[in-house]
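Notes to accompany the following structure.
Just one protein chain is left out here, and the rest sit where they should.
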Amino acid sequence: MTVARPDPETIPARTPGRLRRLAARMGWLETVALVSLGVITLLALIAPWITPFDPYLRVAPAHLPPGWPHLFGTDDLGRDLFSRVLLGVTYTWLPGLCIILVALVVGTALGLAAGTMGGTADLVIMRLVELFLVLPSTLIALAVVAALGPGLVNTMIAITIFWWPWYTRIVRDEVCRLRVRPHVEAARIGGSRGTALVLRHIAPGVVPALLVTATLDVANVIMTLSLMSFLGLGQPAPAPELGAMTARGIDSLTVFWWLPILPAVAIMVMCLMANLAGDGLRRAVRGA
Amino acid sequence: MTGYLLRRALGFVLVLWMVTVIVFALQAIIPADPARAITGPAAPAETVERVRGQLGLNDPIPQQYVRFLGNLARGDLGTSVRTRQPVADDLRRYLPATLELVGAAMILGTALALVLALAQMLLARSGAVRMTMLAAGSVPIFLSAMLLIYLFWFSLDWLPGAGRIGIRRFEGPTGSMVIDGILLGRPDVVGSALAHLVLPALALALPLAVAVGRSLASALHDVLRQPYAETARGKGLPEYRVVLRHGLRNAASPPLSMLGLQLGLMFGNLLIVERTFAWPGLGLYMVQSLASSDLPAVLGVALTFGAVYILFNMAVEIVQTLADPRMKL
Amino acid sequence: MTAFTIPFGRIVAASLLAVPLPAAAQNVLRVPFSIDIGSFDPDNAFETQALSAINNVYEGLVEYIPGSTDIGPALAESWTISDDGLTYIFDLVDGATFHDGTPVDSAAVLASMERRGSETMMLNYFLWNVTGIEAPDGDTVVFTLGMPQPSFLDYLSSPWGPKVISPAAIEGNPPEWFAENAVGSGPFRLTEFNRGQQYVLEKFEDYHGEEPYFDVVEIPVIPDIGQQILQLRAGDIDAVPTNYPWAQLAALPPGLELTAAPSMALLFGYVKPGSPLAEDADLRAAVMTALDPDIWVEDIYGPYATPALSLFPATMLTPETPVDFPSDMASAAAAVTAAGGLSLTIGYGSEGADDVDQAADIMAAQLAAIGVDAEVVVLPAGAVYGLQEAMDTAPDIVLTRSVPDAAHPETQAGVFYTTGAILNLMGASLPEADEIANGAFGITDIAARDAAYAEASDLWIEAGLFLPFADVQDVVVHAEGLTDLGLRPVFLPGNIDFGTVRFEE
């Protein structure tokens, strides 16, 4: 063998700390926000056990302004507002995550199906998606809840019904983009077929776009949930749902400002964190 | 062009039809009984039964649906249980106020979005503008509406906080106070109507401005890294001209789509804003109709909103196409 | 800051608003409504907040006297009842005219009653017992009843009772016309019906009775209570008639005061027949211990409500022995434990007022204290009327704050409690109580009548079918100096009588 085969090239030194590089690309503010999403989820999970007072029972005179030991003051019935807001995170955050997760699962499955099967399946699914997307969703979700009866589960169902098509569209578009990418063609030529091809060579490529959208959507879902509960369609009392708490306290704005403002601030913080984290992820993914 | 419009019109009808199916299906599962709502809880069973017969509620659902579609084709949306007026008349009465408010919110929101996005591009690359934007967009609408009223009307007395106009008994041909005021040459009416529009429109516009502004900022960011932006800079153009002349038009498409989508979300907020600002529009009508399970009215509002939404999105699509010479209708 | 803002506000007001000031100093009363008036038709609508508007534009033959359940003259200046209780003869007032200038005479009353009695009218049941109406002369109307009905005058006095409408208007217009127009004989004329925006009543100059203080009543539609409160504080409106947050009544802002009056609004609960609460006496006693209104009524309403005495509003009848809630929390908890735990759902209609959801809220907390797993559900609009069709999913207790049609106990029992009653939402049936209530129908002696109804009330409570909680007052918050609001117990809360209300000089 006389061919000058080049010397075997060696592995380039792996750059240390992929996470640190991701954080650097996201920006510190966004990284903090992303971490705080995890913290909020943790808080939402353990909130029922760490509230300083029983959020359902009268623990002090009504309408105490924020102070010690009642950090956020007390409400109309003398319940500790801080405990209620803390528990409210559970009642607002977890349903929001649930809606997004369910929508993600359904949307992704249909999007993968539409994108990879093509033909009639694609046509049918995407027409359906388009229909759902062009319907004025909040309005119909309201009507759905009005029909099914108020309540957290019904509200979640109503919102989910109008949320999955977004993900289907994103997944389908990404799949269509990825499907014609050389690496998929290469895998096909290499003999990879069907589900294995989709799951190994296509689906993981959809994750970044989905992740960004889903993170940004947390804020949207929370706002929609709180809107529903403001209209009296969310989780009824005594569950301390943040939107409902704000709604109920709104008449006290000028008298007991902490009743509407502090739950709303909690909503704001959650939305802000989700938005920032989503922005950061988007930036990291797109390399802006 | 004809083909395009034809296709869109077909889609338009299809979606409206879907709305009718969904709302009609809701009617079938809703626990309230329209006949009972009409006759009142005190009516004897025979009367309720008779009204049921008159309303055709005893017919099979498909038959009811077909009849409903037939009436719809003639512009008959039935009679409101609550107001005892033809729903079509009620809609005509409430729609102009809503269109005026939504229109104002759209214009204000788009303008705000532009300002926010440009501020983010040109002034501060830091997080300050973005944080303000995001925080403003994260306030629940019912609180922001109330805060606007409290601050700008109650505390500062800069702007009116409720109703459409400060002048009694003014009526015009279009139902939009601003346009009627202009048509009839009444500057006082125009001024008052505009002043009344500011706060509710602002409340509606805030989430819109944030969503569209972010979309625009992101699109601009991409566009300004395109080679042609570099070409423009290479010609020695100042950055603001690069942004305005080369950036905006090319970045217009995603924020325009976002604008169209936000209209759908705005309908939900509209219910709250109209309620809080005592704005006599379809949102208010909807809230009250929902509360009294006035199905013909709810159906009518849903159809109207659906039509407005779809028409607007069609218009957005056409504008997008016009903005980009590469696309052909 | 204020130094800057005030001129700015003025400039905006001067340049943009250009609100023309009224030329002559008129007395204008501005009272907001939370929702549109659905229909102004007195015969065909169950309005709640528009009662005083309708009752100030239209008049019936008789009416309740403000602040009481006594019946006084309206278009009839006097009346006689035959000894057998079957014939009522009304003498009409002299000189009354409709807003269209036509005189109010017996023919007009006949025409109006004919309209009210017709099948298409929602409120025709007010005349169910009337077999004939005659007009022997222009000033006299004679009603003949099918059976003695001591509550008949109450029915005629009811805010939803029959009104006298101009026959010319009935002749000349289709029935729907009355949804937005009115020709009555009351102290005010309906001059503007601007749905969703505002309604205006103006003083009727030729009114036969006492002249009202206000020349104009403006009724803007302001759905949001927060907006109403701010407008009241800013002086843009004169009263917040209903739903002023109870918690804020104790410390009203300067310039505001409140008028509280007795009301027939009774907060009570329907219990689902067959629920453990209705079936098991021990559990019921335990639940009642926890729900004892003595404990929580003040938390919600402050001084403006009292624990209920029976299933009838205290202003309607006062029982000799009020309902007694047990108070031993320890044994209540023990009973729940003994039964192996208990879970209950408390429901209320989504159209319910804020205090009802607060009550549900607090009840759930109270029940939690004795180990009951209580959940609150909100029923969709209108669903409370369909509960009997879906009993398996119905809540164990449905809370409501309701007002009867009239001040007679029959209107309470016959609408809410007796078997098959229209608003007997859960389909409760207790024959022995029905029997007593039906027996009391014809009793004219007030004491005997009340005793009978009180006995029926006790039976219903003991059977665990209904639970009375609180008599809630009618509280109107208004500008300082507004007086003589003319609040009537039978009217729904917040219905200010525009004919009597005035500013103190």
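We call the chains A, B and C, going by the order they appear; numbering starts again at 1 in every chain.
Keep in mind that, in the parts below, a contact is a pair of C-beta atoms (placed from the backbone, for glycine too) under 8 Å apart; a residue touches a chain by one contact, two chains touch by 3 or more.
The definition used in the following text is that contacts and distances are computed from a predicted model.
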| item | value |
| --- | --- |
| Choices "ABC transporter ATP-binding protein", "Acyl-CoA dehydrogenase family protein", "4Fe-4S dicluster domain-containing protein" or "proton-translocating NAD(P)(+) transhydrogenase" - which one is the UniProt name of the chain not shown | "ABC transporter ATP-binding protein" |
| Contact list for the unshown chain, restricted to visible chains | A, B |
| Residue touching the undisplayed chain, where the options are A:R169, A:H201 or A:R248 | A:H201 |
| Contacting the left-out chain in the complete assembly, out of B:R67, B:R92 or B:R249 | B:R249 |
| Missing-chain contacts mapped onto chain B | 2-4, 6-7, 125, 226-228, 230-239, 245-246, 249-250, 323-326, 328 |
| Absent-chain interface as seen on chain A, which is shown | 2-12, 14, 21, 24-25, 181-192, 200-201, 204-205 |
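Convention: only the chains that are shown with their structure count from here on.
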| item | value |
| --- | --- |
| Higher-contact pair (C-beta pairs counted), B-C versus A-C | B-C |
| Geometric centre: closest chain by C-alpha means | B |
| Chain whose Cα centroid lies at the greatest distance from that of chain A | C |
| Where chain C touches two or more other chains, by residue | 226, 230, 233, 350, 380-381, 383 |
| Numbers and ranges of chain A residues touching at least 2 other chains | 146-149, 250, 253-254 |
| Parts of chain A lying in touch with chain B, wherever the complex brings them together | 27, 29, 131, 133-144, 146-149, 219, 223-224, 226-227, 230-231, 243, 246-247, 250, 253-254, 260-261, 264, 267-268, 271-272, 275-276, 279, 282, 288 |
| Sites on chain A touched by chain C in the complex | 56-58, 62-63, 76-78, 146-151, 232-233, 236-238, 248, 250-256 |
| Residues on chain B engaged by chain A in the complex (per definition of touch) | 11, 14-15, 18-19, 22-23, 26-27, 29-31, 127, 130-131, 134-135, 137-143, 146-147, 150, 154, 207, 214, 218, 221-222, 261, 263-265, 267-269, 271-272, 286-287, 290, 293, 298, 301-302, 305-306, 309-310, 313 |
